[in-house]
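As you look at this complex, bear in mind that one protein chain is not there, while each of the others sits in place.
Right, chain A next:
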């Protein structure tokens, strides 16, 4: 996040993301969309997140794309299907369909993955708050992101504690399923207790107050952000003009 791209203002990054998503959704064919993957890869190389980006991409999107190809090309019975073996056949329509579908998925999801890897959640919530989003919404987003790792750590502790008391986590399906509630129950109850405490803490710090609040964390728009914003709008107008003509 300390790279030139990472230091941009969140809304600027979002404008670039939006422009590229619009480009990949409304351009026919699939070359541009697959090219978008390389563009995003270039971005993340500049931002120094290329390894994370590739890791996330291949763990999530790549699998679903393979599934789409397998089902659309070999299994769905289109009219032009040529049988290969038993229920497997090859279909050109399926191939075209899946090319146009997967190309859009690849483009949009690589853009989204890259956006969240180069943007700090803290920056996003700050920018949202500054643009007038209710405080409750931004609080919800940031507290959810913070709570998930806490809860999984707590669940690991509870699992270990229950194991030391002799709960069975291996064996037949029924035994394993029975272990589920004792592992989850304490987690829910303790997190509910924490919820009450957190509510008191927030109220005593005037969370519900309507007064304007200041933030100890500040980020500002730099000249580069304004230039990029204008470039994005210009790019969008140029694209619409080119598509309409």
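As a working rule, a contact is a pair of C-beta atoms (placed from the backbone, for glycine too) under 8 Å apart; a residue touches a chain by one contact, two chains touch by 3 or more; residues count from 1.
Assume contacts and distances are computed from a predicted model.
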| item | value |
| --- | --- |
| Protein that the absent chain corresponds to, by UniProt name, given "Lipid II flippase FtsW", "ECF transporter S component", "Sulfurtransferase" or "Peptidoglycan glycosyltransferase" | "ECF transporter S component" |
| Absent-chain contact - pick from A:25, A:38, A:84 or A:140 | A:140 |
| Given A:60, A:133 or A:215, the one touching the chain that is not displayed | A:60 |
| Touching the absent chain when the full complex is considered, from A:72, A:103 or A:125 | A:72 |
| Selected from A:18, A:41, A:54 or A:105 as touching the chain missing from the view | A:105 |
| Contact set of chain A toward the excluded chain (per top definition) | 56, 59-61, 63-64, 67-68, 70-72, 75-77, 87, 97-98, 101, 105, 108-109, 112-113, 116, 136, 139-141, 143-148, 150-152, 155, 159, 169, 173, 176-177, 179-181, 183-185, 187-189, 191-192, 195-196, 198-199, 202-203, 207-208 |
